[in-house]
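Every protein chain except one is present and positioned as in the full complex.
For chain A:
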Amino acid sequence: MAGADGDDSLYPIAVLIDELRNEDVQLRLNSIKKLSTIALALGVERTRTELLPFLTDTIYDEDEVLLALAEQLGNFTMLVGGPEYVHCLLPPLESLATVEETVVRDKAVESLRKISHEHSPVDLEVHFEPLVKRLASGDWFTSRTSACGLFSVCYPRVSSTVKAEIRQHFRNLCSDDTPMVRRAAASKLGEFAKVLELEYVKSDIISLFTALASDEQDSVRLLAVEACVSIATLLPQEDLETLVMPTLRQAAEDKSWRVRYMVADKFSELQKAVGPEITKNDLVPAFQNLLKDCEAEVRAAAANKVKEFCENLPEDSRETIIMTHILPCVKELVSDTNQHVKSALASVIMGLSTILGKDNTIEHLLPLFLAQLKDECPEVRLNIISNLDCVNEVIGIRQLSQSLLPAIVELAEDAKWRVRLAIIEYMPLLAGQLGVEFFDEKLNSLCMAWLVDHVYAIREAATCNLTKLVEKFGAEWAQNTIVPKVLGMANDPNYLHRMTTLFCINALSEACGQEITTKHMLPVVLKMSNDQVANVRFNVAKSLQKIGPVLDSNCLQAEVKPVLEKLAADQDIDVKYFAQEAVSVLALA
């Protein structure tokens, strides 16, 4: 082929463009995804003079193709000849930043942000900044929303006159007529504030922030809450009270629950940003209100933050604030009417014990833990159990064991298999903390019952759980307590249970070691090779393959090999297959 010399003219642009124009969308998409290959074939100069103009002109395609294109162009700098020529990529990306579809636009903006760093300061002013201005004053809202994401990347590297223009454009977009643009501007307000000089943060950003935070649409107002975190971080402490706090107080009491939800959701960030003094005076009462909000969504979001909020309180007054202000609200939430609120609280409440110490935990928190352990909603109980380790460190788990057991038993028998699955996952942890005696007495039977659950996922998890228990309690314990029960199931009339025996052996053999495996498990497996159900037989083959490495070679030759050979001649095709596989893996042929 003539291509050997890598001649540029080998592939006329027309042929390549035909590929990009193919009628079949899928083929077009494939071609666009390999745009770099095409560009490479054309060389940098023809990519700049022929390919890019073509791409700029024909941006009327399926959104999926446009998305791929927008992504590709972000990595095109080398293919057009390096940073010197990177501005050639701006025209197609500018068009892509104005299309209707959000994902395409966002990707175009992402690529523009990426290549903005590859522009020299001069190119940034000559090529990039005018593009931002054009987008910012575009007719349709799409281009103006895209512009919002580009201010912060060019602002730091342009002259002060251009900076003033950029600030003006941003101001305009913050008071844009369409709420879509105001939302875009509000969501970029924090990012933009970070690159501005402090004097402009105070003069420009604060007024924009105040205006957006009192917008007529709650979807705009709630975005201002996010910006509040960044802005508060940038300002010196003494200015926060006058510049930020009035707006924040207003947001925490907004008439729309969405805004209050946002405040609750960002509470830890806000707390860090405004510092300890304001936290004590303002955020504590605000947090109390959010915990008592009339909408469950808001209460749940606030409940999620209880631990983090308490943790970050100033040390000198932490305990007093928690005991007098936060704990009363928490107590009420324990008996909330909404299960999401209770379950959010249950996922963090245990963390309070480390903050409050042993005595307070026993006196004040323990009753709450116990109440939540008895909650009607399984998620609440589960969340408490999954965080037991926090309490264990402070007061020891024994304090809870009386209430813990009924809760565990009930979850273990819950009608929802996902709940059962979740509690199984905590078994090794619980076993470790409660000790082997307690376990044998109370929990062992549960673990065995899961092995015959009617949902496969539970049986599988139960098998895995046994392995972890053996790792914790040792092989001897395994031999005495669980191996006999597991092997007993080999005679069960239900073939699913017989298979569970095999799965358990697969999982346990390594942890139990050679002796137990050879003496106790292997005979059972070999015997099961005569099972009348083919599924059991091929699982015997799989099991032998799995436990083979644990056995010694004499035993393999004398006992395993004949059985596998017999199975390899089975009439069932799957049994044959797995037997043959085991023979070859164990090198018994």
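To be clear about the criterion, a contact is a pair of C-beta atoms (placed from the backbone, for glycine too) under 8 Å apart; a residue touches a chain by one contact, two chains touch by 3 or more; residues count from 1.
Throughout what follows, contacts and distances are computed from a predicted model.
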| item | value |
| --- | --- |
| Per UniProt, the name of the complex member that is left out, chosen from "Serine/threonine protein phosphatase 2A regulatory subunit", "Prolactin", "Distal membrane-arm assembly complex protein 2" or "NAD(P)H-quinone oxidoreductase chain 4, chloroplastic" | "Serine/threonine protein phosphatase 2A regulatory subunit" |
| Residue touching the undisplayed chain, where the options are A:54, A:417, A:495 or A:577 | A:417 |
| Residue of A:125, A:191 or A:295 in touch with the missing chain, whole complex considered | A:295 |
| Residue among A:197, A:332 or A:393 touching the omitted chain | A:332 |
| Among A:190, A:378, A:428 or A:548, the residue in touch with the chain that has been omitted | A:378 |
| Chain A, residues in touch with the chain not shown (by the definition above) | 1, 3, 6, 10-11, 15, 19, 23, 27, 34, 36-38, 40-41, 62, 100-102, 140-141, 178-180, 183, 216, 218-219, 255-258, 285, 288-289, 292, 294-297, 332, 335-337, 339, 376-378, 414-420, 454-455 |
